[in-house]
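The complex appears here without one of its protein chains, the remainder shown in place.
So, subunit A:
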Amino acid sequence: MTEPIEWVPAGIDVNRPSAARVYDYFLGGAHNFAVDRALAEQIAAMTPNIGETMRSNRVFLRRAVRYLAGQGIRQFLDIGSGIPTAGNVHEIALAAAPGASVVYVDIDPVAVEHSRAILAGVDRTGVICADVRDADRVLAEAEKLGLDFTRPVAVLLAGVLHFVPDADDPASAVAALGAAVAPGSYLLISHATGDGQPAEVIEAQKLSGRTATEIVLRPAAAVTSYFQGFDLVEPGLVFIPQWRPDPQDPVDEHPERVGAYAGVGRKG
């Protein structure tokens, strides 16, 4: 028996808020239930910037995917893709680089089914229900869906690693992904941080424990360490709004208020 028994996703409990659906609510979507909205309002009340954080993360993703397409990347592995209402990675990627391949990965079976619905009929796209901590499975399934790991791939970890507690060793999972991709590949990370944040953010973070996973705030050094084996491209690891802003989008004078870092690295 060489094949491991197929991974069975956790059950679905719609009476508990889901990170993906809370995120969708902050983006103005209606893919959410009352429990999700109640939690989102509670978080927003404590941290008025949270909506901005979520939105700026989405905007960063758009800029970064365009940048990556501009660097010649034609394969995207979006891990923690969630339930995106609008501004999906596959839309941005396909607009910038027709013919690109995009694979979404999420641990939430509802998010996976939703992605499956919106990707139906779109060539060279696919969805995997998997845990970012199980890098081997993610890679194996992505390869089955057509990603070619002998050619450069962009691995997107936007707003996902802060859901992995230290005990689960997120660095190893990132290292495994980084080891599997070919030279010339890119690693994208955005990650919540307590750096420069007022005390209420820490409180809000505790609220996030009501969703399936608690958010872990990590300092810049910890997030930078995930880029081992990759060279951070300009401007390095910065607060999300500072990462290659569009000329017409003037950067807020307090970019740290979004409480999240972003960075993109290239494998030499």
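Everything below uses one rule, namely that a residue touches a chain if its C-beta (ideal position, glycine included) is under 8 Å from a C-beta of that chain, and two chains touch if they have at least 3 such contacts; residues count from 1.
Here is the rule we use: contacts and distances are computed from a predicted model.
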Quiz item: Can you pick, from "(2Fe-2S)-binding protein", "GGDEF domain-containing protein", "Secreted protein" or "ABC transporter permease", the UniProt protein name of the chain not displayed?
Solution: "GGDEF domain-containing protein"
Self-check item: Absent-chain contact - pick from A:A30, A:A167, A:A199 or A:A221
Solution: A:A30
Quiz prompt | On subunit A, residues whose C-beta touches the chain left out of the figure | solution = 1, 5-12, 14, 21, 26-33, 51-52, 54-55, 58-59, 62, 83, 85-87, 108-114, 116-117, 129, 246, 248-249
